[in-house]
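Excluded from the complex is one protein chain; the other protein chains are retained at their positions.
Let's look at subunit A:
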């Protein structure tokens, strides 16, 4: 790697707040690009960086022990790790991060990568019942794995986004009875729209999930001894369950920044395309960068109505962290813009799901390829006559060619004439609750309060 660091302006101390995927990749990139100063990583969990996707899949199924998901390092980091204590405050004038236990970390450059946490069940007493848990971190997954190993009579999954649906799928693989309550008209409706979501609904039911759509859980009920017994649903019915998995989406870990002079609120921390944070007047802060789930930035391809994009996916965390780290060490004429093409994968109910582009902004969707009775298909999403995304079920090898259509904003519906194109080639409404909003919404509550 060429070392382009100017001897005079080179940062001596870089602090990364957030010791997960984005924080780790940024640290690796800093060392790979020649940063030799003091590097500090701060993480609220006691664990070294680990990968989160297996938490709702292989860890729950028991195939992967929870201490087998630690991420590898590609380069000697020679870092100071402050783990197990969250950052509490940012002092921009002193260039200092203050931790919850009073420790401090001084910086020349700062990367904010504090990500998100699971949205808790709103009633604290009900959330404290034995048998109720979320799936966001290592401790959650350990707890849920133990609960599932005790062969519960029924698992109630609250929320039919990706996490909730993946958990329901694992439960069925384990031979457990599952009820999934989703407040929208279809599972994955927030991420893939109701039209594709209804195909997912059919697969879930075939797999034996007791799927309740247009239904919310109104109360969790204890057995009088602090254990979950069941739940009340909005349709007036009750479900008996000894485990409840709360999968209502994520909240951004921004509270520690509220007293700082940054453009940060419940939606995330605003940065420019070079990952530099903006202050609360909208001006660039030269020495503070943002990456991962918590970042909101203007994406050149998906910049509708001046809306900023936040992408809570694995690939974005890596790309944005690498870009932010590169830009920290280089003069502005060597900055790289963060023009990441959003992508993600999931695995559930016998299907490998992959996505490229931004389905949530689409108004229409069309199935372009399908075979084996829809066990394998690809759907293309369009917005105002242009391709914005493609999603494949068990057909991931096709996706790179569709990515080209997204990059080119190709005309929608696309003129493909694939050999496995369905006989009726019919664009339909994509079925997003708030069409045109350029942000993934896993079906959770809209953002509620501003500081």
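Following the convention adopted for this analysis, a contact is a pair of C-beta atoms (placed from the backbone, for glycine too) under 8 Å apart; a residue touches a chain by one contact, two chains touch by 3 or more; residues count from 1.
Here is the rule we go by: contacts and distances are computed from a predicted model.
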{"item": "Protein name as given in UniProt for the chain not displayed, \"Ferredoxin\", \"Molybdopterin synthase catalytic subunit\", \"Proline/glycine betaine ABC transporter permease\" or \"histidine kinase\"", "value": "\"Ferredoxin\""}
{"item": "Hidden partner chain, touching residue among A:208, A:222 or A:396", "value": "A:396"}
{"item": "Sole contact to the chain not displayed, among A:271, A:348 or A:361", "value": "A:348"}
{"item": "Identified contact with the non-displayed chain, of A:74, A:153, A:280 or A:371", "value": "A:74"}
{"item": "Sites on subunit A contacted by the missing partner chain, in the whole complex", "value": "46-48, 51, 53-54, 57-58, 63-64, 67-79, 81, 83, 169, 314-315, 343-345, 347-352, 354, 394, 396-397"}
